[in-house]
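Starting off with a structure, shown below.
All protein chains but one are shown in place.
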Amino acid sequence: MMNFRTFLFPLLLLIFQILFTFLLGFHSEYRYFPVTNVTNYENPPRGLVEFYYSMFTDIHVMMFIGFGYLMTFLRRYSFSSVGFNFILCAFTLEWAVIVRGYLFDWNTTNQKFIVDVQSLTTADFVSASILISMGAVLGKANPVQLILMALLEVPIQVVNEYIGLHIFCAFDPGESMYVHVFGAYFGLAVAFVLYRRNVEDSPHEKSRYTSDIFAMVGTIFLFCFWPSFNAGVATGVTRLYAVVNTYISICSSVIGAFLMSNLVKRGRFDMVHVQNSTLAGGVAVGTIAGSNIGLHGAMVIGTLAGMISVLGYEFLTPRLKHIRIHDTCGVHNLHGMPGFMSGITGIIVASISDRSGYLNHLTDSCLGGGAFRGNSTQSGYQAAGLALTLGMGLVGGLVTGIILRLPIFSQKENDFDDEIHWHLPEDPHKPLLQNHPSARL
Amino acid sequence: MMNFRTFLFPLLLLIFQILFTFLLGFHSEYRYFPVTNVTNYENPPRGLVEFYYSMFTDIHVMMFIGFGYLMTFLRRYSFSSVGFNFILCAFTLEWAVIVRGYLFDWNTTNQKFIVDVQSLTTADFVSASILISMGAVLGKANPVQLILMALLEVPIQVVNEYIGLHIFCAFDPGESMYVHVFGAYFGLAVAFVLYRRNVEDSPHEKSRYTSDIFAMVGTIFLFCFWPSFNAGVATGVTRLYAVVNTYISICSSVIGAFLMSNLVKRGRFDMVHVQNSTLAGGVAVGTIAGSNIGLHGAMVIGTLAGMISVLGYEFLTPRLKHIRIHDTCGVHNLHGMPGFMSGITGIIVASISDRSGYLNHLTDSCLGGGAFRGNSTQSGYQAAGLALTLGMGLVGGLVTGIILRLPIFSQKENDFDDEIHWHLPEDPHKPLLQNHPSARL
Partner (left out) sequence: MMNFRTFLFPLLLLIFQILFTFLLGFHSEYRYFPVTNVTNYENPPRGLVEFYYSMFTDIHVMMFIGFGYLMTFLRRYSFSSVGFNFILCAFTLEWAVIVRGYLFDWNTTNQKFIVDVQSLTTADFVSASILISMGAVLGKANPVQLILMALLEVPIQVVNEYIGLHIFCAFDPGESMYVHVFGAYFGLAVAFVLYRRNVEDSPHEKSRYTSDIFAMVGTIFLFCFWPSFNAGVATGVTRLYAVVNTYISICSSVIGAFLMSNLVKRGRFDMVHVQNSTLAGGVAVGTIAGSNIGLHGAMVIGTLAGMISVLGYEFLTPRLKHIRIHDTCGVHNLHGMPGFMSGITGIIVASISDRSGYLNHLTDSCLGGGAFRGNSTQSGYQAAGLALTLGMGLVGGLVTGIILRLPIFSQKENDFDDEIHWHLPEDPHKPLLQNHPSARL
């Protein structure tokens, strides 16, 4: 049994890598339209590399550098943070290209789904969901559990987004509901099931000076490229709105977070707030990023999101432990609450005529009137989309957590410690400091 | 009184955040032109996201990662460097969008100013000025002082650039005068007023091995994206010139800086030079970046700038202390002198017919002949623009410094020390090394 468990991780990767290869081989195709006459940026040809590529690489950097380094703040778990983020995201991208291909881009004529730069971008969105969930269980789940989580979470996320976007027609250009809310509550549900009392006593769940500066690398790349995330697949005026609104809103949440951090810490700042809550404005504006909310609207949303997120870290996270939820990175404060806030503002903005622009994207397949919905119906379906996402996230996460808890997958080892997963470099200080428990790093 | 000072920082941010929200609400609008027929890159529609966005994100990264990490070199002040850079830049961007909007983009018909990707880019330019000034006072000014400095410096910078660009018509596509010279001398003037003798005795104004490698992250992103900075709002052939000239000039300053560093350090290199002087070529080519100076011209300017900057660090900075100027990051060597050099070359190049291309940008509102200036007149006005910028920077900085020195804003605490501003992580080495003054980090 011991032996089998040692090989579980490579075996799992190998099996799915082979499976994915066959699925892509049978059912995928590149999609390219010859672009000899590109004069229309309102509605560019879908395969146009030039239109999407620059934002795509920004989003790609957000996934790997942004999320990866944001999680390196733990003093003894930085290898795992950036390393597991790397493998988990690469695995998720392959899987998401396939699952989204079948559901969103299936061509019944030739029995294939198309892959182009837009597919790669939306796969990055799916992976954001999974990385957010990873943040909730960081340091408490082993690599096998993380891969299994991705395997189960990707189809649930994609199905949820499909129902939301194409049946409820609840729009969310910055993916605040379908990615942030979903990923956060899914992850929290998994963390709830995986909860063990001794996690709280771990001596390693702390940062160190250097690991906090590494984490800021992640924060700042997320900050800089967030406008690309919210505008990633938008076109025409929606793209301009999404860039400007996100820029203003996320700057505002920097202000809100520093302000509130200074207030609750009585004249000092806390790195946890600066690393996380500063970004809440990017999440909170997502659902309405492509809408004509005015720059003052973006200011208000961003500032409030930054403040609320700090308050969450300070007062809510410690209390969540009483209901068996240990949220390592505080994803509830950075993604859960601000994403929920964004869903709510989406409901409100949809109800105001000519503000949201949502009605322009309706099709005949939408419930509740097809392409001819009114503002209040749209509001209702925005609410339905948010409720669906919450439900799918929580239930999906609970079921996934129960599977991950099966003895064959679960670990007994120390939490928040690289030593069990990595060959660590011999440390120069070791001979001198060996009696001190956390001296090694 | 003690209590009030504790709340000064959040109060200040809150008041201005509310004020900015109202100003944006009443006076800003998104500007979008439907772009269904984009065939002209010589003179693209102003709101075209696709034309400006890729360079904009590069410049955004320069501000937050570039400047932020460049300043992390101090061993006990890295949290403050990257953190205060973050809040100061976010605050400045909001304020700069507003002030530039009123002055540069005011539409008298509907009483609103427009905001688009180009506005966001120029707001980043303004913030570069403020971050350069921050470099001069790094470790010696508290967050309240930094925010107040931004509040005062932004309008002075914008007014100076407006007079320079639209009245004197002294062109500066890479912003060497209006951003680098202005920001450096403004910051030095503030540093002059804030000078305290005991700054020189601080045991903390040193780097450590790890903090120097973090600082190089900033340096190299600044290096890589400098062509985007100098070409950020250029179009047509000017854009090509700006990219190529900056690329060549900044590579040359890497050569110049390493060469001179090795010479003055007798066969070794100094990290201070490598982190800073290598970038001097990007500054020094700014004013003439969009001109037909030939690649050899860019080589000469960049190489000299890199050399002069090293000499400045080695021989000038220590001497500045005798006249009460303590320049923490050496902004005089990286921004002051190379920017001045750029202004001078601008004067020279403007005098040569058909080289600078400046005359193509003249309008009727320019002094000294309107759109029909000759080369020598243009040269004269380039000189006037440089002189104006120096004067506005120095006087503005002196006045600002005097305000910052008011007892209500100033600090009595230790310099170059994160401890007074941050909740620092408990350090594993502390128990063993607690008797050593700088052991904590």
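Chains: A and B, in written order; residue numbering restarts at 1 for each.
Quick note on the criterion: a residue touches a chain if its C-beta (ideal position, glycine included) is under 8 Å from a C-beta of that chain, and two chains touch if they have at least 3 such contacts.
What you are looking at is a predicted structure, and each value in this text was computed from that prediction instead of being measured.
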Handout entry: Hidden partner chain, touching residue among B:Ser252, B:Ser356 or B:Ser379
Key = B:Ser252
Problem - Hidden partner chain, touching residue among B:Val237, B:Ile352 or B:Leu406 - result: B:Val237
Completion exercise
Per the touch rule stated above, chain A touches the missing chain via residues 6-7, 9-10, 13-14, 17, 20-22, 24-25, 28, 30, 32, 34-39, 47-50, 53-54, 57, 60-61, 64-65, 68-69, 72, 78-79, 82-83, 86-87, 90-91, 93-94, 97, 115-117, 120, 143, 210, 214, 217, 420-429, 431-432, 440-441
Exercise for the section: May I ask you to list the residues on chain B that touch the chain which is not drawn? Expected result: 38-42, 51, 54-55, 58, 75, 206-213, 216-217, 220-221, 223-225, 227-228, 231, 236-237, 239-241, 243-244, 247-248, 251-252, 254-256, 258-260, 262-263, 265-271, 274, 278, 292, 294-296, 299-300, 303, 429, 432-433, 436, 438-439, 441
